[in-house]
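One protein chain omitted, others in place.
Right after this comes chain A.
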Amino acid sequence: MERKIKGKKLLVLLRDGRKLLGILRSFDQFANVVLEGACERVIVGDLYSDIPLGLYVIRGENVVLIGELDSGKEELPPHMIQVSAAEMKRVQKAEREATDLKGSMRKRMEFLDLD
């Protein structure tokens, strides 16, 4: 089983929520993983982007899940749209600003809840 998945494309979920894709080159009993040609898949809403990273060695404690990607199936639902890394950066920034605004608005309105 383990032999079979070496050299296959995997999805590695990390504890901080990041999703890394790459080709499995090695792993051990701690779930330390070496990914070749790794990229991070950033998903915001219906947009996604694969940001290339290169060769990654992941320390096992950060790994949540290692999933084998079924080559016969699409990796993502059809309605999702791939955008460039630069575009994704802009989208992420806008998203961050929106949540920040929401946070600050809530903070400003806090006094209302006290009444």
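In the analysis below, a residue touches a chain if its C-beta (ideal position, glycine included) is under 8 Å from a C-beta of that chain, and two chains touch if they have at least 3 such contacts; residues count from 1.
Heads up, the rule we're going with is that contacts and distances are computed from a predicted model.
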Complex member absent from the view - protein name from UniProt, among "Sm domain-containing protein", "DNA-directed RNA polymerases I and III subunit RPAC2", "tRNA (adenine(58)-N(1))-methyltransferase non-catalytic subunit TRM6" or "Transcription initiation factor TFIID subunit 5": "Sm domain-containing protein"
Could you tell me which of A:L65, A:A85 or A:L101 touches the chain that is not displayed? A:L65
Considering the whole complex rather than only what is displayed, give the residues of chain A touching the chain that is not shown. 1, 11, 13, 15, 17, 19, 29, 31, 41, 43, 60-61, 63-70, 73-77, 80
